[in-house]
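Of the protein chains in this complex, one is absent; all others appear in place.
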Amino acid sequence: MTDNFPVLIIALPLLVAFILPIVSRAGVKPRNILVFLVILAVNIMLLSLVPEVMIRGKILYSVIGSADPARVVPEGLTFPVRIVLRVDGFSLFMALLSGFFSLVCFIFSLRFIPEHGRKNYYVLLFLLMMTGMLGLEFTNDLFNFFVFLEILSISGAALVSYRTDRSHPPYAGYKYLLVSTIATSFFLLGVALCYAQYGSLNMEYIHRFMNHTLLDRMALVFMLAALAMKAGAAPMHMWVPDTYSEAPAPVTAMLVISSQASLYGLFRICFTLFGNPISRDTINYHTLGWIIIIMGVLSMFVGVTMALVQHDVKRLMAFHSVSQTGYLLMGIGVGVAVYTLNDGGAAYNSYGRVAMAGGIFHIMNYSISKGLLFLTAGVMFRRFGTCDLDRMTGMAHRDTVTTAVFIIGALAISGIPPFNAFSSKLLLYESVYRFSPVLSIIAMFVSVLTLASFTKVFYSAFLGPCRSDILVDEEPLPAGMIAGMTIMAAAIIVTGFLPSHTLNLLVDPAISGLVTIF
Amino acid sequence: MKLGSLLSLVLILGFLFVAVLRLHPVGQPLGHPGVMKDRGSAVTDTANIFTMDDYYIRNGQAETGSNNIVASVVFDYRGFDTLGEATVLFLVVSSISMLMYTILKQKKIKKDHFFKIYNFPTDISRIISFGPYLLYPIIIIFGAYLVAHGHLSPGGGFQGGAVMASGTALLLISSLFTIHIQRVRRVFSFFESLGLAIYIGLGFAGIGTSFLHNFLAQGNPLFLGRAIPFGPNPGYLNSAGLLPLLSLAIGIEVFFGISVILVTMYHVAMDGDIKDAQES
Amino acid sequence: MIFDPYILLQKIKIIWMPAVFVSLFIFLCLIVWLWGRLFFRNDYNRGSGQVKPFNSGNIEEIDYPVPSSSLYWGFRKVLGGYYDFMQRLHNGDLNDYLKWMIIFTAVCFMLILGGLL
Partner (left out) sequence: MTNFFLYITVVLLLFFGVATLLFKRNLIKIVIALNILESGVNLFFITLAFKNDATAPIFTLAPDLAELKMVLPTPQALILTNIVIGFATSALMLAFAVLVYRNNKTLDIRKLKGIEIHD
């Protein structure tokens, strides 16, 4: 039965989503219980894959529809003929994050989103968004990747415009969908170019026979541009604040992790698809790495400087996600740049791998703390009915839990010890310094500005006199919201205090899964 | 900015033209010329097969029992993609229902109001008001034919479903059917879920081997499991195992899904017209 | 390859142990607190006017908190040119967003395909 877990993880939420319109006629409670159970089941199945994949380092394959699901390539052939799911360290790492986020955000949105006829659709789209992420992370087939990317973007766009009664959200949804659709169209063009030469859509097969011809490079550029845009990297990041600021808070947290899923796709493309340095005439990995690094540095700088002057709290945090995405890109970019340097792998082993460890570890740390901060932004919105920091004051008098978790999240994302992002940022600074000192200095500077802008949020929203005349909702927070935020904060503290265990258990297998192709 | 983007566009165009020269000439794709040679009765023949497409053409009939190789690719070899695509359609139907929820839940449009706006059906031509009633059964039967013969001839669940949904569009623009939109939408969305549930349920039925495994293909001829030889043949309705069933499920889903989209959009348009009429 | 973070961190001459850091931090806090209790001035009275913040100028006009859009105004003013430029880019125009993507694609084409670098 364990052989079927990779496909069950995707198929079970799909089944529940399909019957959800019928179930939700029975009432709110059965619907919530069913959805909660299925998200929990997905998480349990993901955790049950951990010993096999993470500890024993096995790569699980599941061929959908085949008579022998464990055999990827049929006998007598050199290529797979069906869609193959591949669970390695990196995909399981990202899938664990997605599952965790879905659970927390679902708990948070149980009471945060008011009960309304539309909430049925909200739950449904939420479930499908999770499925899209998981499918995108597990699949080893380029076209299947495209399909799941499309599922992810459509559900995201619909959820962004959940508050249709206000004038901005539909336009924000339109923007998100347009950007995603163009990205996926470009991606599909790249897929077509690959298919034209190799006659296959399987990533590992294409990797094995990769020639790095002109067409391959063209496909690489199309995929790179598409996924970087989807992930919100620097010159193409302008849609991020516009859409993140209009979505409800749990959806924004999900959007954070979904942009990480696109980033996952980008890294996969760089390594799993094009990362074969064996053939004669390869692409210049140094150039590719520097493109990613420059994209990352631009994202960091532009994101944080723009965040500093915002006074819409969600817009501020959205600019921060742009800037933190830069860290990830920088770490992986250094890894790509030294991946095939002509020194026998010395640079890669001494600091390239550390930089990648920092980058991948920071994916986890950043998304958890940023998710937490977006959830607290949801609390602010609930209290004051607006996201404008000018009209907020004195939340610390009333919501002590929110204040505490906000402090934890803000300190964590600014890289203050002993929270988790410090260890990943430390790894990044130290290794990137060996590669190019300027990058490291910029990264530290950006960290300082991050702390400055969160100080601003803390000052405006939490400090100051407690005024009940500007509050729109004075009820104490529901247990679900507090539980969601507390789980996130606990995750920050646990990973912050056990960085070496997290690195060993999760990040190292992730790098192995990303770099090693059989 | 404008100039820069225009220059970039032209540059990309130039690179694409260069790329075109590197692609294989039109009409000569990858593949082995021996793929069409006669073969024995083995289920899987892997001699002289070097690309995925050759594999499908040579073994699709024996493995899935479907004469239409595209259908066997869509529903068997890449059935998971089809599931994703059906999910996309379902997703869009749900999204549109969510976005238009407040508009759809407004109080019902009164009959006389409706007639006042559309001058309907008093000064409409007989052909438009009664023609659809004649055409509708024909369209539905043609769509159903496409769905049922998906594994034998051009067509399949998506095409047949889309054809049937065009019947809904015809009814919408021409008949009194539109007054009963509210009740009809719920029924449609129920059947849409049902179609998808059938598809994924058939997928789960094969989970003993693997998800979406075509376990009926080489089984009893009574249950769609008739084996067919390689090469041209007249086609048998009781072949191809799960394929006709999956095709049927997708046909149901697409028909009702597109119908829900059409009905919702039509309702929204009508609502806008009423608002405009009230404002003017 | 062995991937022990301690080895890894020693390679780059850094050892990071959160537990040690936190205990050290608490220990230092204790020392500072003790030092303050022992050697700081004792003539600070809670009930008196000493606790009020000192505001120069007209006190009646500043009994409200500074709005957050006025925070960091010096930063904003010094880098005014930069911010004006950036805000022109983030103006919400969809076409501009897509233009940036096309420009990025073209630059990548030149760098990776054209081999400019």
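Letters A, B and C mark the chains as written, and numbering starts fresh at 1 in each.
Convention: a contact is a pair of C-beta atoms (placed from the backbone, for glycine too) under 8 Å apart; a residue touches a chain by one contact, two chains touch by 3 or more.
The shown structure was predicted, so the numbers you read here are calculated from the model rather than taken from an experiment.
In the full assembly, the chain not pictured is in contact with A, B, C, by the touch criterion defined above. Considering A:Val35, A:Ala158, A:Met254 or A:Ile292, the position touching the chain not shown turns out to be A:Ala158 (whole complex).
Where chain C meets the missing chain, the touching residues are 69, 87, 91-95, 98-99, 102. Take chain B: the residues that touch the chain left off the picture are 2, 5, 9, 12-13, 16-17, 20-21, 23, 25-29, 31, 36, 38, 52-53, 56-57, 60-61, 67-70, 72-74, 78, 81-82, 84-85, 88-89, 91-92, 95-96, 99-100, 152-154, 156, 158, 231-235, 254, 261, 265, 268, 272. As for the chain not pictured, it touches chain A at residues 143, 147, 150, 154, 157-158, 161, 164, 166-168, 170-174, 177-178, 181-182, 185, 188-189, 192, 195-196, 201, 242, 245-246, 309-312, 315.
Basically, only the chains that are shown with their structure count from here on.
In whole angstrom, the spacing between the mean C-alpha positions of chain B and chain C is 52. If you average the CA atoms of chain A and of chain C, the two centres end up 23 Å from each other. Averaging C-alpha coordinates per chain places the centre of chain A 32 Å away from that of chain B.
Among the residues of chain C, those touching two or more other chains are numbered 96, 103, 105, 109, 113. For chain B, residues touching at least two other chains, in rising order: 15. Taken in their complex, chain A has these residues touching chain B: 3-4, 7-8, 11, 14-15, 17-22, 62-67, 69, 74-79, 81-83, 117-118, 121-122, 124-125, 128, 131, 135, 143-144, 147-148, 150-151, 154-155, 157-158, 161-162, 164-165, 170, 193, 196, 199-201, 213-215, 218. Across the interface of their complex, chain C is touched by residues 1-2, 4-5, 7-9, 11-12, 15 of chain B. Note for the complex: chain C touches chain B at residues 96, 99, 102-103, 105-107, 109-110, 113.
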